[in-house]
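Heads up, one of the protein chains got dropped from this complex, but the rest are sitting where they should.
Letters A and B mark the chains as written, and numbering starts fresh at 1 in each.
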Amino acid sequence: MPINPAAWKVGLDHYLYLSSLLFVFGMLGVLMRRNVIVILMCIELMLNAVNISFIAFSRYAENVNGQVMVFFVMTIAAAEAAVGLALAVTVFKKFREVNIRFFEHLKG
Amino acid sequence: MLSSQDFLFYFLGALSLIFGLGVVLYRNPIYSALCLVITMISVAGIFATLDAWFIAGVQLIVYAGAVTVLFVMVLMLFDLKHEMKTFSKGVIGNGVKLASSGVLLGMFSTYIWATYATEPTFKPMAAGATSSIKATKDLATSLFTSYLFAFEVIGLLLLVIAVGAVTLSRITGGTHHHAD
Partner (left out) sequence: MNNQVLFAILLLAPLVGFLINGFRWKSHNATLAGTIATAMVFISFLCSLGLVSQLFGANAVPSVGAKFFDWINVGGLQVPAAFVIDHISAIMVLVVTGVGTLIHLFSVGYMSHDERPAKYFAYLNLFLFNMLLLILGENLLLMFVGWEGVGLCSYLLIGFWFTDADKAAAGMKAFITNRIGDAGFLLGIFTLFFLFGTVSFSEIIARLPNLAEVGWSGPITLACLFLFVGATGKSAQIPLYVWLPDAMAGPTPVSALIHAATMVTAGVYMIVRLNPLFLLAPNALHVVATVGCATAFFAATIGLTQWDIKKILAYSTVSQLGYMFLACGVGAFGAGLFHVMTHAFFKALMFLGSGSVIHAMHEEQDVRKMGGLRKYLPITHATFLIGWLAIIGIPPFAGFFSKDEILWQSFSSPLGNKVLWIFGVATAGLTSFYMTRLMCLTFWGKSRVSKDVHPHEAPAVMWIPLAVLAVLSTVGGWIGIPAVIGGGDNWLERWFEGVIREPSAFGEPIHSHTLEWSAMGISLSLAVIMATLAYTFYVSNPSLPGRLTQKFHGLYRLIYNKYFVDEFYFGSLINPLVDASKGLWAYVDVNFIDRTTYVIGDVVRGVGSTAKSIQNGNMQQYAMYIALGLAVTMFLILR
């Protein structure tokens, strides 16, 4: 790999590539994993990826609004993780199952 | 050679990617949770490279400190005895999932490349410690003036969440009948 200093200089686009890659990893996890808790963790991963992109844009545009947005997103994400886990616990207490394919009661 | 800033980015980025992949791929959910912790920490580092010091701190405290701990505790609560398949089966389904993810990734990359290939560089920040304090001060000012209402509502939301979580844990009964 030729080390061309100019091409390797980190810019906005690198952060965005990172963000999108992390996001896609998280999405794949949501789609393909069977454990409910792991799915929740992958959701957190997706949210983090989005946060990276917000902060990058905020730095690029020299605007503090991106960071405000991340502040709120983080709060909400934490709250949502708490509620989701409480639900998972309740469901587990009833059914003793964490396989998401077990809960297909809303079928048509 | 790379500047320290750049090197940090590449290192932390690689870290977060590898361990993010680990979250998705490990069969044991505890391993996934641990990978998630590392990912959170590296993301906090990435925030720091972008001069968002306050947010980095909040990331460490809230995510790495509280959320992942919560995950691990819940995982320990589920004392799973039986084996469980890791990934959902079905070739067509998996194929479609991978394909759509790939397409999305391609879209994002192409768009980013098309838009930001020229002039992607960040303007340099004002040097010194004062810049970080100034950034935080700007954030605080913005939060408490322009976004005050949202800020207060978020507080209310947290209250609701707390009550909700407690209530959920006290639920008994349900409508689903199954052989026990």
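In this text, a residue touches a chain if its C-beta (ideal position, glycine included) is under 8 Å from a C-beta of that chain, and two chains touch if they have at least 3 such contacts.
Here the structure is a predicted model, which means the values were calculated and not measured.
If you put the hidden chain back, the residue from B:V96, B:I133 or B:L148 that touches it is B:V96. Only one of A:L31, A:A56, A:V70 or A:V91 touches the chain withheld from this view, namely A:L31.
Across B:Y31, B:Y111 or B:F144, the single residue that touches the chain missing here is B:Y111. Counting the whole complex, the residues of chain A in touch with the unshown chain are 27, 30-32, 100-101, 103-108.
The set of chain B residues touching the chain not shown comprises 88, 93, 96-97, 100-101, 103-104, 107-108, 110-111.
Keep in mind that, in the parts below, only the chains that are shown with their structure count from here on.
With centres defined as mean CA coordinates, chain B is found 5 Å away from chain A. Across the interface of their complex, chain A is touched by residues 1-2, 5-6, 9-10, 13, 16-17, 20-21, 23-24, 29, 32-33, 36, 39-40, 43, 46-47, 50-52, 54-55, 58-59, 62-63, 66-67, 70-71, 74-75, 77-78, 80, 84-88, 94, 97-98, 101, 104-105, 108-109, 112-113, 116-117, 120-123, 135, 138-139, 142-143, 146-147, 150, 154, 157-158, 161, 164-165, 168-169, 171, 174, 176, 178 of chain B.
Residues 3, 5, 8-18, 20-29, 31-35, 37-38, 40-42, 44-45, 48, 51-52, 55-56, 58-60, 62, 64-65, 67-68, 70-72, 74-79, 81-83, 85-90, 92, 94-95, 98-99, 101, 105 of chain A are the ones that touch chain B when the two sit in their complex.
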